[in-house]
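Every protein chain of the complex appears in place save one, which is left out.
Then we have chain A:
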């Protein structure tokens, strides 16, 4: 079987965003970016035996050894991908991983790891992906970058609701005047969201609950920061959500659509919190409401527009019992697909799984290998023999590399999968996990 190269930047929307689009208020946070950039390690879950995983910072040896013990058999770079002296003025962190690969000097680890004629399995198609395909003589066949950009916009998702005759609550605004007018109309009925074309959970979705806030945002869009920039936002009334969930499906190069999974999400505010398998009652609702047909229809339209590959559609069940099947289309892999692939790998009867994230802070250097050892000593590190426990999914996100970090504490995140027989066991695992993190010198941020 042909080898695949797995690689990607999970902050895809950052690279799709056009420079001339006006932006909502945000504060640059190098530490948050560093965490997301280190999340590419989690793409090991897509590796089949003999595949190659390329990551921006290189994987910790202890994590690599642990994953091999779980029968994840892949090759990976152990050192960071670093531009050499030939690119002295380039800010590495501004580049996505494909742009980085494309500019690496000859003779680096990827040259040795990537077999010619391999298949590229990106997290998402980004600027620079095609160049990387050419440089490493990988197989062509990915969708066009501009198509991928387009189908990942919020306006595309909103238009798709009309194309499929689904209820559409979105209003698209192209000027500050339209924002103020539509915003004031929406505020008469309650709070609403302003969605950036490439907003993601935790960034780019601004909740507006007062006229003053609306005017402040409008003022920001008129400020010098946004001078001469295109205004294009989607406004939507804040839905009274009961349950967030998402559907993962794949469209192959011939347009064949395969539904892979549904994952239920527990979000903290608008940010990703925990992902777990759906409750039977949710699946019954989806069967009853013709949800799968809607997903197939979305897939067919995406294919007609030139996209194939992985898709994650965000959906919601509302408090009044109604379904919002299409909240947003993400034409890429996703955290929920990562969760699904771990489930496939574990394949234990009667075992539940969930994917969690634990925000952390540390004061000094922390050894990742020691954390794995501590989890093992606490009896909670997952092993195939036990079939239950915690699987840490990335080493680099716990203490990510931040350029010119000031002294003091550093922020990180633990991403982990939990496999457990029942809720009591899950509570025991999370309790012991938190205890182990604290003992290893981490502070848990809530």
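Keep this in mind: contacts are C-beta pairs under 8 Å (C-beta built on N, C-alpha and C of every residue); 3 or more make two chains touch, one makes a residue touch a chain; residues count from 1.
The rule is short, and it goes like this: contacts and distances are computed from a predicted model.
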(message) I want to check something: the complex is missing a chain, and I'd like its UniProt protein name from "Carbohydrate ABC transporter permease", "PqqA peptide cyclase", "D-alanyl carrier protein" or "Glucose-1-phosphate adenylyltransferase".
(response) "D-alanyl carrier protein"
(request) Touching the absent chain in the whole complex: find that residue among A:207, A:253, A:304 or A:318. (result) A:207
(message) I'm checking contacts with the chain that's been left out. Which of A:227, A:288 or A:446 qualifies?
(response) A:446
(message) Could you pull out which residues of chain A are in touch with the chain that's been left out?
(response) 25-27, 29, 32, 202-203, 205-207, 210, 212-213, 216, 220, 225, 269-271, 359, 361, 406, 409, 411, 443, 445-446
